[in-house]
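Complex shown without one protein chain; remaining protein chains in place.
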Amino acid sequence: MEAVDGNAIGGLLQEVFGTEMTAAGSVCGNCGAARQVAELAVYAYAHAPGTVVRCPSCDSVLMVFVKIHDRTCVDLLGLAALG
Amino acid sequence: MAGTAVRRRLTWQVAKVTAVTVETASVRTITLDVPGWPGHQAGQHVDIRLTDEDGYVAERSYSIASAPGEPVALTVERLDDGEVSPYLTDELRAGDDLELRGPIGGYFVWEPDDGGPLLLLAGGSGVVPLRSILRHRERTGSTVPVRLLYSSRTLNDVIYRNELDIPTAGVEVIQTLTRHQPPGWAGYARRVDAALLAEVAWPAAAMPLTYVCGPTSFVEAVSQDLVQSGYRPERVKTERFGGTGGT
Partner (left out) sequence: MAGLGLGKMAVMSPVSRGFHRRRQDPAANAGRVPPGQYVTEDFPVLSAGPTPHTALDRWSFSVGRRGQQKTWSWAEFRDLPSQDVTVDIHCVTKWSKLDTAWQGVSVDTLLDLAGRDGPFALAHCDGGYTTNLPVEDLTGGKAWVAYAYDGRPLEPEHGGPARLLVPHLYFWKSAKWVRSLELHDTNDPGFWENYGYHIYGDPWREQRYAGD
């Protein structure tokens, strides 16, 4: 099973942030790599506990989305910058 | 651009299936009537959502195969062990409802003003959003030169085959069949590699705008080869479909 990229969570991102985010810039809090969100590595399987977005350069976790009951929770602590 | 200037909330809505057409043995194009559709950009996708009688929900994303201005159409490949794709290709029919939200995406999109020359690289069903780009180019009368390099397993797997065979000014379609080629095949007969790209891709000096779409391993290998050959990374846009291996 291979990872997909930030394009695949475009709908989720728009739902959470209220705007298109795949073209937004991001900076990895661990290694400083700068990429558009569409180019990040996304582990988002149909039956997974959550969606994990990682830096393709260092595999560091940048964002985690978890659906808890009817609420989508998002953790962005792995990012140094977004937007 | 109609529709994109409006910050429209992304909500789920029910669309009506107007047609299901056969592309290949395992691929169908589903045409939809989407009430209040604000229009879309070439390269965007929709999320679709299926719900069964017990409330079980399955969600997937599919690229829009049609150009802006055409009815929304999705091209879906049936995956043997898929949970959703066999339903869309084998069960869904005209008159059915399909819940979706969209259009989605702002990175893997092309407008004529973005220019070129365009290099489109398709691995299998990765051709779907690139076909939307080609149709948009055609409908707007854009003269941006395009090369589409399209990798499929066999000739029978080539989606939009008749459409791609129509000679179009400024568009070169180069095909490679990786598993089996028919007698007399004049195209390439192997996986896309650096040597093949060197023959087919625009020279880096032309500052091409590139869109690569397909299985993750295909996209990674091809985009790496292009950047190594001098392509500017910020002008190589990628969309990874996941999957378990090459085309």
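Each chain carries a letter (A and B) given by its place in the written order, and its residues are counted from 1.
In this section, a contact is a pair of C-beta atoms (placed from the backbone, for glycine too) under 8 Å apart; a residue touches a chain by one contact, two chains touch by 3 or more.
The model shown is predicted, which means the values in this text are computed figures rather than measured ones.
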Full-complex contact with the absent chain, from B:27, B:76 or B:98: B:98
Residue ranges of subunit A at the interface with the undisplayed chain: 1, 3, 41, 43, 45-50, 52, 54, 59, 61, 64, 66, 68-70, 73, 75
Interface residues of subunit B (partner: the chain not displayed): 12, 14, 49-58, 81, 83, 87, 91-92, 96-99
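In this section, only the chains that are shown with their structure count from here on.
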Euclidean distance of C-alpha centroids - subunit A vs subunit B, Å: 22
In the complex with subunit A, residue positions of subunit B that touch it: 7, 9-10, 45, 47, 58-61, 83, 101-102, 104-108, 215-217, 237-244
Interfacial residue positions of subunit A with respect to subunit B in the complex: 1-8, 10-11, 14-15, 18-23, 36-39, 46
